[in-house]
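Just passing along the structure, written as structure tokens.
Missing here: one protein chain of the complex. Every other protein chain is in place.
Labels run A and B following the written order; every chain starts at residue 1.
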Amino acid sequence: MSGKKKFMLMLVFFTAWAGSFLLIPSGDALAQKALKIGELAGLTGGIAPYGTQIHNARLFAIEEINKKGGITVGGAKYQLEMVFLDAGPPAEAIKVFERLLTVEKVKLILDGAYSSVEYALGPVLKAKEALIIWSGGNDPATTVGIPNAFRNHFDGGAPFMKANELFLKKMGAKKISTYGQSGHADFKRFVEEYLPKIPGFEVLSKDWFPFGEKDYFPILTKIKGLKPDAVITHGFFTDGVTMVKQAREVGLLPGILWLNQFAAAPLMMDEASRKVWEGTYEILSSSLAPTTEAPARSKKFLEAYNKKFGEKGGFGGWTEAGYDSVYILARALEKAGTVDDIPKIINALHSLTTTEIPELLQDYKPGKLFDKDGQAYPKIVCSQWKDGKQIPVFTDYGL
Amino acid sequence: MKTGWWKWVLFLVLGIIFPFIGKEGYLTHLAIAMLIFSILSSSLNLLMGYTGLVSIAHGAFFGIGAYTSGILMMRAGFPFLAALVVATAFTGLIALAIGIPSFRTKGIYYVIVTIAFQLIVSEIFDGWYAMTGGGLGLRGIPKPGQISLPLLGALSFKSKVGYYYLAFVFTLLIHWGIARLIKSPVGISLMAIRDNETKALMMGLNPLFYKIFVFVLASGLAGLAGGLYVHYLEFAHPDLFSFFVSVDIFLMVMLGGAGTFFGPPFGVFVLEMIREFLHEFVALRLFIYGVLLVVIIIFLPEGLLKPLTILVKRIVPTRE
Partner (left out) sequence: MVQILVNGLVNGAILALIAISLTIIFSILRVPHFGLGGIFVWGAFVAYFAVTLWKFNFLLAMLVSAASMAVLGVLIEKAAFKRLRTATEDAMFVSAVGVLIALENGALLLWGDKTRSIPVPQLDFVFSIPGVLRLPAMRVVIFVVAGLAIIGLHFYVKKTRMGKAMRAVAQGRVAARLLGIPIDRVASYTFALGSAMAAVAGALVGAAFTFTFDMGSLNIVKAFVVVVLGGLGSVAGAIIGGFLLGVVDSFTLTYITSEYKHLVSFSLLILVLVLRPSGLFGQKLGRPQ
């Protein structure tokens, strides 16, 4: 390319690039009384199926609230406006968090992404004048020690592990093999520290697969040889579909109790994939909405959600948590009478009881919504796949 | 260094006044990250651009230094500087261990060895839960304390601005060191090896020695960058040091211009600006990123800095 052409191209490129700075939003709110709520959305990467449903549910809730006239805080009316940025993995998330705080000037943030992000943001959040409500991520105790962090998704630590234990005992399982995604420390803790200590359980094998694994035959063959009563799996459901399919091909299924911790739900996948799960159980969920026994309000929500978002909506077991998070925040703001005073809002959150928020879709332990560490306790739901649908068989708060 | 002195001055001036623009905000956060990644890209450039050894393992060394420094300070009570020094040395040691056998391979074979090493290290970060916290990450890595300076009073590194200056000083010193190295006989030997190894051998150089030396140096610097990074974030996680991060660092070097001194740091800047620019297109973001990479490299395969310099010279003519 000639020198002159190169020069022209460079000029164009740099002008465009410099001009892009004008695109970085200035963060000044429009004159109208709009309250900006930030979101760290998990829209790309492995987390996408989970983050998207939470994100969509929030948009839905915000639209619902705005249609009814917005929220009334301290005498003034506010329309809610969501400012979201794709958060993805921890390093990105920290950057996005900083950006939300300083560029967008948002103080109230909702999040639905990786648990490791919750962990990463903890220390950073502590030092800031902002607050976060998580609606995703299973890692235990992510809000402990961080006064301005709350979680309305269930705690993947003690409560969830207890629910698993109770279910397995109820089904009479004694010899257990596990097969989880490597890097998922919550499952690792479950498998290495919790499970072996339970009298009556014998852990026959613990195996791991990397994200994106295509071939589960070797380990599944090995597990088959060990003849366990139950197999517990954990990871992103996209890999889960492949794994379970191959479990059938190997001859491991049907015949044993297969307990999934994939948070999979019928509308998150195509029809052929749904058949793959037949007979297995799913427990990484705190919502009855995707099941055959959805309460009336959840059913209505599901229909309205599908109407709005269509096929790509991917309604699953975590969607209701996203919806709830918006109403929880809205109610806390109204109760506190302020949208800026973070300590006041935190107090309001702590004082909220489940009856004060009739819009809540998930079934939370009655009484105060959050414990002293900011953790809520929605009922964990275990359902069985039959005919491409999920039938609930066991629920517990895990306390 | 006569030619290009204005680049040094520009960098110094911008660097010192920057925090007054950025303050405790997002821009300063970005700047700290860019400084640290400049150390990474320049050290990789030492390997790639000046010695001709492409390594996709820089992320792994970044991580080894990071976790070591974090753990030493968090669990063994090491003071900040000591933790950094030990972490750097340890990273260099591991580089030595992998470096010596790997240099039997050449060219693309060598690149694969580095990739293999990266994947192994990533697996260990993920799996060694007791040490690294696995997929949960390491939380609570402390920031360095205060340093009292005679004229400036107590400088606290707990604030963003404070940490920025810390990173700035390190970056400056390291780049100054790299500049001197390149001009020295060692640097000339490296370039000779890059251009034609057989010829260098015949001229009496021992290529193996130099290759190992630069590999250990570059990887050690990556480890140092790692320490700086995690003490800022107060957090470490395997995803921060993955194969994809190694590829990113490689891209930074290429986009800026491999084999030039200011190219790689400029590449850091370019990549970051591209990312910021793309944040607006939430869903299309990664797709556009892929296309952009192709477009940039086919028109400017030697990186963006050289054409930019030509551009600047046309606008502001300077004596050569």
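Throughout what follows, a contact is a pair of C-beta atoms (placed from the backbone, for glycine too) under 8 Å apart; a residue touches a chain by one contact, two chains touch by 3 or more.
Keep in mind that what you see is a predicted model, and the values were worked out from it rather than measured.
K.L.:
Which one, B:Gly77, B:Gly107, B:Gly145 or B:Gly177, makes contact with the chain that was left out?
P.N.:
Final answer for the missing-chain contact: B:Gly107.
K.L.:
Using the definition of touch stated at the top, determine which of A:Lys222, A:His350 or A:Lys368 touches the missing chain.
P.N.:
Touching the chain that is not displayed is residue A:Lys222.
K.L.:
Looking at the full complex, which residue from B:Phe37, B:Tyr50, B:Phe80 or B:Phe117 touches the chain that isn't shown here?
P.N.:
B:Phe117
K.L.:
One chain isn't shown here. Among A:Lys33, A:Lys214 or A:Lys386, which residue touches it?
P.N.:
Checking each option in A:Lys33, A:Lys214 or A:Lys386, the one touching the absent chain turns out to be A:Lys214.
K.L.:
Name, in rising order, the residues on chain A that touch the hidden chain in the full complex.
P.N.:
44, 46, 48-49, 182, 207-210, 212, 214-215, 217-219, 221-222, 237-238, 241-242, 245-246, 249-251, 268-270, 272-273, 312, 314
K.L.:
Spell out, residue by residue, where the missing chain touches chain B.
P.N.:
Residues of chain B in contact with the hidden chain: 48, 54, 101-102, 104-109, 112-113, 115-117, 119-120, 122-124, 127, 196, 243, 247, 250-251, 254-255, 258, 283-284, 286-287, 289-295, 297-299, 301-302.
Here, only the chains that are shown with their structure count from here on.
K.L.:
Please work out the Cα centroid separation of chain A and chain B, and write it as a whole number of Å.
P.N.:
Computed value for the inter-centroid distance: 34 Å.
K.L.:
Once bound in the complex, which stretches of chain B touch chain A?
P.N.:
Where chain B meets chain A, its residues are 24-27, 29-30, 33, 123, 126-127, 129, 133-137, 139-140, 233-235, 237-240, 273, 276-277, 279-280, 282-283, 285-286, 299-300, 307-308, 310-311, 314.
K.L.:
Considering only the defined contacts, which chain A positions touch chain B in the complex?
P.N.:
On the chain A side, the touching residues are 1, 3, 6-7, 9-11, 14, 17, 20, 23-24, 43-44, 84-86, 89-91, 94-95, 98-99, 101-103, 115-116, 119-120, 122-124, 139, 182-186, 188, 192, 208, 210.
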